[in-house]
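Sending over a structure as structure tokens; questions will come in a sec.
Let's look at subunit A:
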Amino acid sequence: MTDTATRPNQRPELAALDDATLSAALTRMHLIRKFEEAAEASYMRGLIHGTMHLSIGQEASAVGTTLPLEAHDYILSTHRGHGHCIARGAEPKLMFAEFFGKETGYCKGRGGSMHIADVEGGNLGANGIVGGGLPIAVGVGMSIKAQKNGRVCMVFFGDGASNEGAFHEALNMASIWKLPVVFVCENNKYGMSMDISRAMAVANVADRASAYAMPGHCIDGNDLAGVAAVANEAIARARSGGGPSLIECKTYRLRGHSKSDRNLYRTKEEIEDWRGQDPIRRLEAELQVHDRFGAAELMSLEEDAQREIDAAVEFARTCPDPDPKDLTRDVYAL
Partner candidate 1 sequence: MPVEVILPKVDMDMESGTIEAWHVKEGDLVRKGDTIFEIGTNKAVMEVEAPATGAIRRIRAETGVAITVGTPVAWIYVDGEATDGVIAGADLLPVAMPVSGQVEPAPASTAVEPVVAAAPAGLRATPLARRVARQNGIDIKTITGTGPRGRISESDVTAALVLRGAHQNSTVQTSPHPEEAHRAVSKDGQNGSRASTNILRDAISGEMAPQDEGLKDKDRSQSAGTLKPFSAIRRIVASRLSESMRSAPHFYLTSEIEMSAARDLLRRLSVRHERLAAPKPSLTVLIARVVARVLRDHPLLNASAEGEATRLHERIDIGVAMEREGDLVVPVLRDAGSMDMLAMTREFARLREGVVKRSLTPAELGGGSFTISNLGMYGVDSFTAIINPPQSAILAIGRTVDKPVGRDGQIVLRPMANFTLSSDHRIVDGVTAARFMADLREALESPEVLL
Partner candidate 2 sequence: MRSELIEPPVQLRELTYAEAAREALAQAMEADERVFLFGEDVGVYGGAFGVSGDLVHRFGKDRVIDTPISELGIAGAAVGAAITGMRPVLEIQFSDFVTLAMEQLVNQAAKIRFMFGGKASVPMVVRLPGGSGTGAAAQHSQSLEAWFAHVPGLKVLQPSTPHDAKGMLLAAIDDPNPVLIFEHKLLYKTKGHVPEEPYRVPIGKAAIRREGTDITIVGSSIMALKAQAAAERLAADGISAEVIDLRSLRPIDFTTIAESVRKTHRLMVVYEGVKIMGIGAEISAMIAESEVFDFLDAPIIRLGGADAPIPYNPVLEKAAVPQEDDIVTAAQNLVRRGEA
């Protein structure tokens, strides 16, 4: 990150990000988008079994919040977690291999879309249970504190999870023990079909932070630079021993909850409105306005991402399936 003074005409959140950072962030957003589009296409062609939860439209939240994390920091993700994985640097080809249930996948085909983890890379796993990662983050925070290793744990969850008891227990414990945890709520407006305004008595998830005496940030989740700036502040606070924060990224999933969603609970108009808020296009437009990147440069970032994803799908398709005789292999550690 560089000094905002060198870019006086730009808002400070954007000016704070140098070109290399922005280029990497944009690449990751493209990779997430292309990954999920390819996943969707594979599903429709019958190459993937099971279901998946797509985060198309939420890329700025995944990439923006994780941008200020250091390599050894931890994240805990959700059932809508492809974005978090890629944002943390997971390799799309190994993710696709997992998606296709192959032995070469991140979880050797045992986890699939909802359980992609990259423990060595600090990704402690997506989670099929709404709110499942929240109490785990507390324990990761306890580890960090006990081991005094200066790390931070960022845990993602949705608006729906904020109505789980786990959310309240976790925020309370993280706060009383001042744990280095950043709680990131990706509020995409619906818990499956349940509108958050019908499911929650307060207006914002971030409002709930006050009950646990921690900062609550309610932000535009489709603004990469804005998300990164707030995440940077929360991460710095956590790392310095200041305790946890709650960030609420208001965003929108442009696809249904899962592949069986027929969008009966929302209107086409609403979806179209949000399409206009596409975080990738918004960032590209802003970068061109300020002349940080040219159209050709932006185009080539997107094309590179597409090539990587195409290769990843090809790799995954040719990988071997697990052997049924190994079914129970990893039930227990020996």
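Keep in mind how these were chosen: all candidates are chains of the complex that A comes from, given by their letters.
Note that a contact is a pair of C-beta atoms (placed from the backbone, for glycine too) under 8 Å apart; a residue touches a chain by one contact, two chains touch by 3 or more; residues count from 1.
Values in this document were obtained by computation on a predicted structure and should not be read as measured data.
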Complex member in contact with subunit A (any copy), out of 1 or 2: 2
Candidate 2-facing residues of subunit A, complex: 74, 76, 105-111, 115, 117, 119-120, 124-125, 127-129, 132, 134-144, 146-147, 153, 165-166, 169-170, 172-173, 176, 328-334
